[in-house]
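The other protein chains are all here in position, but one chain of the complex has been omitted.
Chains: A, B and C, in written order; residue numbering restarts at 1 for each.
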Amino acid sequence: MSTLSATQLRELYRYLYLTRALEERFENLFKQGQIVGGLYRSLGQEATAVGSAYALGEEDWVAPSIRDLGAILVRGVEPRLMLRQYMARDNPMTGGRDNTTHFTVPELGILGPISPLGTQISVLNGVALAFRVRSEDRVCLAYQGDGASRTGAHHEGMNFAAVQDLPMVAVLEHNRWAFSTPSDAEAAVEDWTDVAAAYDVPVEQVDGNHVLEVYDATRRAVGRARDGGGMQLVVAETYRMLGHAQHDDQEYVPGEELEAWRERDPLDRYEAYLDETGVADGERRREIRDDVEAGLDEAVQEALDTPRPEPSDAGSRVWADEDGPRVPWTRRSPVGYDDAPADVPPAARETGGEET
Amino acid sequence: MSTLSATQLRELYRYLYLTRALEERFENLFKQGQIVGGLYRSLGQEATAVGSAYALGEEDWVAPSIRDLGAILVRGVEPRLMLRQYMARDNPMTGGRDNTTHFTVPELGILGPISPLGTQISVLNGVALAFRVRSEDRVCLAYQGDGASRTGAHHEGMNFAAVQDLPMVAVLEHNRWAFSTPSDAEAAVEDWTDVAAAYDVPVEQVDGNHVLEVYDATRRAVGRARDGGGMQLVVAETYRMLGHAQHDDQEYVPGEELEAWRERDPLDRYEAYLDETGVADGERRREIRDDVEAGLDEAVQEALDTPRPEPSDAGSRVWADEDGPRVPWTRRSPVGYDDAPADVPPAARETGGEET
Amino acid sequence: MTEGTGSGDGSSTEGEQVTYLEAIRQALWEEMKTDDRVFILGEDVGNYGGAFKITEGFLEEFGDDRIIDTPISESAIVGAAIGAAQMGLRPVAEMQFIDFIAPAFDMLVNFAAKVRYRTGEGAGLVVRGPCGAGARSGPFHSQNVESYFANVAGLKMVAPATVRDAKGLLRSAIRDPDPVLYFEHKHLYRRIKGELPTGEEVEVPLGEARTHREGSDLTVITYGSMVHKAAEAADRLAEEDGVELEVLDLRTLRPLDAGAMVESVKRTNRALVAHEAPGFGGFAGEITAQLNEEAFEWLDAPVRRVTAIDTPVPYSPPLEDYHLPQVEDLATAARWLLSY
Partner (left out) sequence: MTEGTGSGDGSSTEGEQVTYLEAIRQALWEEMKTDDRVFILGEDVGNYGGAFKITEGFLEEFGDDRIIDTPISESAIVGAAIGAAQMGLRPVAEMQFIDFIAPAFDMLVNFAAKVRYRTGEGAGLVVRGPCGAGARSGPFHSQNVESYFANVAGLKMVAPATVRDAKGLLRSAIRDPDPVLYFEHKHLYRRIKGELPTGEEVEVPLGEARTHREGSDLTVITYGSMVHKAAEAADRLAEEDGVELEVLDLRTLRPLDAGAMVESVKRTNRALVAHEAPGFGGFAGEITAQLNEEAFEWLDAPVRRVTAIDTPVPYSPPLEDYHLPQVEDLATAARWLLSY
């Protein structure tokens, strides 16, 4: 079992709770219309994201999926920034140009995903190639849903990493659903660790709702990858406790299944562990939670106070070497409009079309 | 072992020999400039294509790869048509619009590939869906190189077939090379049957240079697929005895490897079998070969006598509902050119731009 | 918003007021009812009834041989559609968002588009999905992808703007013997309503533009959701400036109804081309080139474009609004052209 210190064990609790609490804030803000577009929660899967990310070193890189808020928090992105991001307020990650977990923070080793599923491993392969050519001892970790793992992009990425023996850990989040599609309609395998054979990579299956087991398995995988063991697969068995996104009432999910998994709630289970071991009793945990909530109160307020980006920001940063926002023709100043016809003096025609 | 009749066993010989002899004609014609573009041979792999295609029923469908001339011949495409196709002469399959094995003949159950690798299974999945919705007892067989099997398209196709339990047999031609890339740089697996686990499909490994073994294994797989056993994989262990295409002198191939595989030439081995069993002695085989060669003499002549397509054919058949070739503006008749300026009478401007 | 700002939509038959989304659903339902070769495949189309609930109830009615929930594999989806089409079926493949057509690009451009030309055996299939911006959905759930396919011989492309066309064009697309990309604008799904005749087929052939609003002073050539913005701009200019813009809804982008564009511009002598995708390299280029080639002498002003700005579609509302072409832009551009 893990060799984490009591402080670390409490920190893990903090991250688990923070992930859940922050998402609850998101959900409230969504209902208030403060979050527009899609909102995807990771309820029930927090241990997978938090436990695995906690197993990485500071210098390592991670590519989250939409349900890996926990990993992003562990990497060190501040909740107040996440709130600004989710609320489409100005923020240093995206400036409001993209939503959810779609951002990259090189200083924290986070490479953000795009919506089209399956690209994470491929892109991290490039990061790992950079480690190799620079003889750096660093590891990459890519998250991918069970559904996403059926994409061609994911297959090519896994295969490439395996062939090139890259220091890569893939965490497959087997949460039983891909939107409304049960994972057995995504792949024919019953045991998702079978996927590993096709790439000849070591694999571990882990209880994804048990944060310490996730941590341990990932730590072993990261260790093997760092020691030159090449690509590693960790299959986390977990469950998506809410619908795909806010608009999905999850009607298609069998009630008993949901009930059974509610029994395995990762926070409840970890609290029981903290109780048993005496690492953090109820009182201590309440302190942590209160602290988290107080921080979130402030963070929400900051986000609400942060303006949305300036409209004309939309025109900048397409290329590195742009001077500034490009202004659409029809949005020039009125002077510009009035000028425009004068740009093309019919007189020019008389003199044979000379430039003016 | 196979339950083929003596007549069938001799027919198999005929196809093996025909495949090789026809390709030799191709090569000569290529050297004479009669075949332009790429020429890809299947020397050493004839048994894989012929043996597997021979295991199909008339109503089944097949999607060949570039090295599956043997399968195409077994399906019933006449050599004289193949010659016209390879020589860019007019022909019923493509009319000279595409090259090599890139054509579809519904009557013979052949669905032609495109160059971008990996699409065969996906497209055949649609054929298999048609069988299913019509409650037809038919099977599909897709060929794919080891290299091609690393594409995302191939992965998605395999996965789809497996999940949907389609009557599909995939023949993976493990011929050790993908252009200059050895197959161990294409995938990390040592044993390519490991691929099957990721899709949870039955797999057989077979000596791809032994036509009867290929026939038997494919027959079993086809049988399972036809009986509702879903997707099947057959890994044929074979070897590409020539370079990737005519321009490739195969310098990168270790001489011993080539030598070792030359010992396993599928024609030689089958001839030995025919000798042993007395199904076709040397004399009988010579008759078959002579007959094939005589046929090819005629076929080559027919192809040489067949004109290339009419240039303006290039403009037709983009859509089903076109009236005929679309003529580029600059290729109108001289009358057309002279007319053109008159199409736009400056006079029209005077009357306020009314239509004329 | 209801349709019929102009005269061109004119369904004379009495019928029900339905949404654009419902029109799509009806077309699918009716085609599946009358032709058992039609089937649907895509992600979450069965169990869930599609991300936008367009195929809700279809699985129950048609069974899982004809409503196929697939893995997340756009390439395999389009691949299967191709094969099935070549067997004489009429597949309708759904992309959950049209942005996700990108992983199927090879299948569409290299397989579906070229297969008839190469082999004589066409593939009559439909790929449909929600396109377009305005829903604060960020760069990957908002794209207009027509330009990616504009230069690809063998493909057809439609982009309905009205309820009637949504139904009629989808019906034609399904019956068409060649591959058709059908771009439905998600912003219109529940925002526009229109009348559909009951008990009678809506006929909208591919390849024919439609005059959405008649006018004599300037032709706005557009398609999809921009038709409605153009009509709004036209109304505003009629009221404020006393000028009449004609709004031509292309409806089909490939094949393009050049005749209708040219006819209109020869009457109005001025053309404004509008689309929701960015301008550079967008479909407006083709339209401008054709007008140039066919109506140059009749042009009293340059053909000009109003489009999104040349960036991805940003998420945050002020950014997205700035990115997208607005009614205001159309009005400004039209005034500029009219004063030219």
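To be clear about the criterion, a residue touches a chain if its C-beta (ideal position, glycine included) is under 8 Å from a C-beta of that chain, and two chains touch if they have at least 3 such contacts.
Not measured: the values here are computed from a predicted model.
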Among the chains presented, those that the missing one touches: A, B, C
Residue among B:9, B:56, B:114 or B:133 that touches the chain left out of view: B:114
Of A:82, A:123 or A:221, the residue in touch with the unshown chain: A:123
Residue touching the undisplayed chain, where the options are B:42, B:65 or B:94: B:94
For chain A, the residues touching the chain missing from this view: 93-95, 97-98, 102-104, 106, 111-112, 114-116, 119, 121-130, 132-133, 152-153, 156-157, 159-160, 163-164, 317-321, 329, 344-346, 348-349, 352-355
Interface residues of chain C (partner: the chain not displayed): 75, 99, 102-103, 105-106, 109-110, 113-114, 117-118, 139-140, 147-154, 254, 256, 277-278, 280-289, 292-293, 296, 299, 301-305, 310-312, 314
Hidden partner chain, residues of chain B it touches: 36-38, 88-89, 94, 96-100, 102, 114-118, 147-148, 150-153, 178-181, 185-187, 248, 252, 308-315, 318, 326, 328-331, 337, 340-341
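Rule of thumb we're sticking to: only the chains that are shown with their structure count from here on.
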Taking each chain's C-alpha mean as its centre, the one farthest from chain A: B
Rounded Å distance between chain B and chain C, as computed from the means of their C-alpha atoms: 37
Chain A and chain B, separation of their C-alpha mean positions in angstrom: 43
Chain A and chain C: spacing of chain centres that average the CA atoms, whole Å: 33
Chain B, residues touching no fewer than two other chains: 152-153, 156, 159, 163
Multi-partner residues of chain C (at least 2 other chains): 71, 73-75, 103
